[in-house]
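Once you've had a glance at the structure underneath, I'll fire off some questions.
Heads up, one of the protein chains got dropped from this complex, but the rest are sitting where they should.
The first chain written gets the first letter, and so on, giving A, B and C; residue counts start at 1 in each chain.
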Amino acid sequence: MLPDVQLLKPEVPIGLSRVGATGIKKLVQVEREGKRPIILISSFNVYVDLPSSRKGANLSRNFEAVDEVIERLTAKPVKRIEDLTVAIADELLLRHEYATRAEVNMVSELIMRKRSPSSSLKTQEVVKIFSDALRWRNGSKKVFIGVEVAGITVCPCAQELVRSETAKRLEEMGIDAESIPRILEVVPIASHNQRGRAMVKIEVRDDFTASIDELMKIARAAMSGEIYEILKREDELMVVENAHMNPRFVEDSVRLMAKATLEIFPEAPDDVAVVFRQVNEESIHQHDVVAERVATIGELRNEVASL
Amino acid sequence: MLPDVQLLKPEVPIGLSRVGATGIKKLVQVEREGKRPIILISSFNVYVDLPSSRKGANLSRNFEAVDEVIERLTAKPVKRIEDLTVAIADELLLRHEYATRAEVNMVSELIMRKRSPSSSLKTQEVVKIFSDALRWRNGSKKVFIGVEVAGITVCPCAQELVRSETAKRLEEMGIDAESIPRILEVVPIASHNQRGRAMVKIEVRDDFTASIDELMKIARAAMSGEIYEILKREDELMVVENAHMNPRFVEDSVRLMAKATLEIFPEAPDDVAVVFRQVNEESIHQHDVVAERVATIGELRNEVASL
Amino acid sequence: MLPDVQLLKPEVPIGLSRVGATGIKKLVQVEREGKRPIILISSFNVYVDLPSSRKGANLSRNFEAVDEVIERLTAKPVKRIEDLTVAIADELLLRHEYATRAEVNMVSELIMRKRSPSSSLKTQEVVKIFSDALRWRNGSKKVFIGVEVAGITVCPCAQELVRSETAKRLEEMGIDAESIPRILEVVPIASHNQRGRAMVKIEVRDDFTASIDELMKIARAAMSGEIYEILKREDELMVVENAHMNPRFVEDSVRLMAKATLEIFPEAPDDVAVVFRQVNEESIHQHDVVAERVATIGELRNEVASL
Partner (left out) sequence: MLPDVQLLKPEVPIGLSRVGATGIKKLVQVEREGKRPIILISSFNVYVDLPSSRKGANLSRNFEAVDEVIERLTAKPVKRIEDLTVAIADELLLRHEYATRAEVNMVSELIMRKRSPSSSLKTQEVVKIFSDALRWRNGSKKVFIGVEVAGITVCPCAQELVRSETAKRLEEMGIDAESIPRILEVVPIASHNQRGRAMVKIEVRDDFTASIDELMKIARAAMSGEIYEILKREDELMVVENAHMNPRFVEDSVRLMAKATLEIFPEAPDDVAVVFRQVNEESIHQHDVVAERVATIGELRNEVASL
């Protein structure tokens, strides 16, 4: 019989917050109502904690847990991605009897079909989706799902600066004072704009659930406009004009996601946790700008009510 | 006078946890006692929070703060990298009078000179160093410094499996029972080994400080051995043999960093926070394995004492 | 009627070698004989050349070409990935009547099922597959397919150094001279080992074809051993021992791929082009080591024959 090194008492009796593996890639299938199942290449991180009295986490059991659960659960497509992360976390606790906590993160690229806004050409969009599941030995859990979508964001500040300057120029040209505001209303005024990424993440529980489709809706509406792989000229005109009618700071995007979340989930309990993040790859800088809110639904409700 | 869009009241009165910019690269100089100053290309993230009543964070002030502080502080080299992150955080609070909290992260690659272990050839090593500073309006702060070094890690489990198997084969060959353990002692037994990365991060305060050099010492000793850009044949022999005499799981590496931290900083207050992380890029898998401990010095002391 | 800016004569009458788009992600399906079709998230680059007399390439036509061809071709699964890249290149030439050349690159991660070597556990493996198609207006073309697989590589040089040193130690211990070589034969001697990546790319034509499965076979056999996501202890023992019985330099891996290619495709015409590359993520260094051969099948045949 081979000695089991992993069971030996550690020389240094210090516990570990997390022991695990990262970047385990698997093919998974997710059902969608009335549509073809989605095929995902998902990347998983799996962790358990380790008491100070135990040498190794026997990591190979982690991978068997991941594999067996996925093999079993993907015999038929899963309904929701969080079913998968929770089931893996449960299996980890079952197999690592000393662990008090298991954690599973899953992230995937999802190819969504969509149509261009004016000419209605068929195209596809890449959306990042993810789920995190934390499970404690005492039965409690914390589960999140989330999405990240790309969009165009137009800077309101630069646009306002250009608009003021333009008004001055029109005045100098001798355009009459009354016409100037009317003209400025119909001209899409230049600003810097860029690729943005809107991320929303929400806690799901036995008494509250949310879908990837709902989260995508929230994230997409947060930026100045959606973006597309194919655009005919009439589509491109529409995307650029609409985006310039909806200039947005990173701060605006986060606030709009928060507001939309309250509206789309009126029934969400007050203690449901949410995270919103907007990143803009500024076209006038080499750095990115970021805004973020971490809160509970109840906190957001209070802030909005306090208006 | 141009209108200041950023001062307008937001349509959605929701506060933001963080607004800022990421990936701002700057050249900085750090002094080292009795040595040439270190030149670093540092990448900064800077954030403030934003109350629900304020539309935008006026991000350009963030960059001015970063730039002015760096210009001012780098006229002569800084003594410690945390001096820089703290000074930037202070400046952010000064300029964003509505913010209650400022956060600055800095990360850099540092090229360290070192010598190969046997032939003592001159070579260089890339070490990642970082500092995080959080400052609150009420005067409190939380400041960290950290390092990440690369090394070789040899798996103890696979080595033990191979050793047992080898013992059986020696027995079958007719080697006498007494000689087998003596033989196994002098033969560096094969195992899988790979690049690892050891990370240590520690809180620094008015009553406790640590240096990048001390942290590098802790991180380097955590793995099976150091690695080098140049190795003559006698060096390569030494590195491989020594590493196989010191097989280490990710868990071991984290525990050894914790232990060394207690030993090197006996005077550290109990509530000083520390984070240790070991990542091994497993040569027998496509995924990485990870171990991590987040704790206070006091918690670690208790666990070790409870032996 | 909107003006078509892209048709205007350029101010600077200089031709372009390539105009196109990179990172277009699409979902594609590839048939496999007697197996379930493979679902791939593929990333495409598409390019045409542009004569000096033409202002813009009207890039949106590129994307329509990509999308329409993929929509059409993926109504039912494609037989070979190169069918897709060639069809897109053809479509690009059709739609860009001024172009003399079209180029399409496709790259994908493929999740392959496999079993662990000893316990035969089900597991999955990520393989990178790709295809490049170049098409000229005059009818000629150049098409490649390729794969990149991960494996473990054991350094022969370090192992030999350790072996010599070990022999000396056994001698000093008083082991008799005859037994030493017999002992060294059954002991898996330590060396540094690491993740490697073997890449093979081959031209496919009307008179010669190759399959992804054949290329994977060639690439996998080039390293010291295959790697797996799940390994039970008996599997881990087998992987580590076998790898140490097959130590390989990056140079060896490239040469073995070349040799295997000649053997697996004895019928390949002499002017078929091939590229082999091996990258090892050295566990004793921070840098990677690389070997590469670009040749025709005929050149390789000559070198082998000249033995």
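A few points about this structure:
As a convention for this text, a contact is a pair of C-beta atoms (placed from the backbone, for glycine too) under 8 Å apart; a residue touches a chain by one contact, two chains touch by 3 or more.
Computed from a predicted model, the values in this text were never measured in an experiment.
The chain omitted from view is touched by exactly one of C:Ala65, C:Val78 or C:Ala258, namely C:Ala258. Only one residue in the set A:Leu94, A:Val187 or A:Ile264 touches the chain that does not appear here, and it is A:Val187. Interface note for the absent chain: among A:Lys122, A:Arg195, A:Lys217 or A:Arg301, the touching residue is A:Arg195. In the full complex, subunit A makes contact with the omitted chain through residues 125-126, 150, 152, 154, 157-158, 161-162, 165-166, 169-170, 173, 175, 179, 182-183, 186-195, 227-229, 231, 233, 236-237, 239-241, 243-244, 281-287. Listed for subunit C, the residues touching the missing chain in the whole complex are 2-3, 5-6, 10-25, 45, 47, 50, 52, 55-57, 59, 63, 156-157, 160-161, 164, 249-252, 254-256, 258-259, 279, 285-295, 300, 303-304, 306-307. Annotation for subunit B: contacts to the undisplayed chain at residues 2, 24-27, 39, 41, 60, 63-64, 67, 71, 109, 111, 121-124, 126, 229-233, 236.
Note that only the chains that are shown with their structure count from here on.
Inter-chain centre distance (subunit A to subunit C, centres taken as mean C-alpha positions): 32 Å. One simple way to say how far apart two chains are is to compare their mean CA positions; for subunit A and subunit B this gives 28 Å. Each chain gets one centre point, the mean of its Cα atoms, and the points for subunit B and subunit C are 34 Å apart.
Multi-chain contact residues, meaning those touching two or more other chains, occur in subunit C at positions 126, 229, 231, 233, 236.
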